[in-house]
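Report on the following structure.
For this depiction, one protein chain was excluded, whereas all remaining protein chains were kept in their positions.
Our next item is chain A:
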Amino acid sequence: MIALDDIDRAILRALSDDATLGAGELGRRFGLSQPAAWRRVRRLEEAGVIAGRRLVLDRQALGFGVTVFLGIKLATKGRISFEDFERAVQAIPEVQVVQHVLGRFDYRLRVGARDIADFERVLRRRIMTLPGVGQIEANVMLSEERRPGPLG
């Protein structure tokens, strides 16, 4: 596991807000030379702490007004049913996130759709027909914010 100092944490915080910041700008903000800032970013990338970039779009303006979180419980349990379900669910383009979880549900899904009618189509034609699906709970997302997390 990689150890971070205060400057590393400040850099991570800045990049998790704007990943396009260059080493020059990061250096100016945190009192480092450009090469020193570059080396720190590079180290965080190589350690896998910076796992990539996320493009955040105005989904509404692009015609994808509805996001729904689903909790799904499988009706039949066993290795085969988990594998079949997992393969099929990941192939659905509207399903953006699939997580295997422990609790009231077996899986949690994030589904992006154009509108409620489009979501209903995805739910009926693609989700409810998945192999092994049992109980489904749907919650329509109203707002979302990402927090910086424990970066001091």
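Following the convention adopted for this analysis, a contact is a pair of C-beta atoms (placed from the backbone, for glycine too) under 8 Å apart; a residue touches a chain by one contact, two chains touch by 3 or more; residues count from 1.
As a convention for this text, contacts and distances are computed from a predicted model.
Selecting from "Copper oxidase", "Lrp/AsnC family transcriptional regulator", "Glycine--tRNA ligase beta subunit" or "Branched-chain amino acid transport system permease protein", the unshown chain of this assembly corresponds to "Lrp/AsnC family transcriptional regulator" (UniProt protein name). Interface note: of A:T76, A:Q96 or A:T129, the residue touching the hidden chain in the full complex is A:Q96.
Mapped onto chain A, contacts with the missing chain fall at residues 1-2, 4, 12, 15-20, 47-59, 61-62, 64, 69, 71, 86, 89-90, 93-105, 108, 112, 137-147, 149-151.
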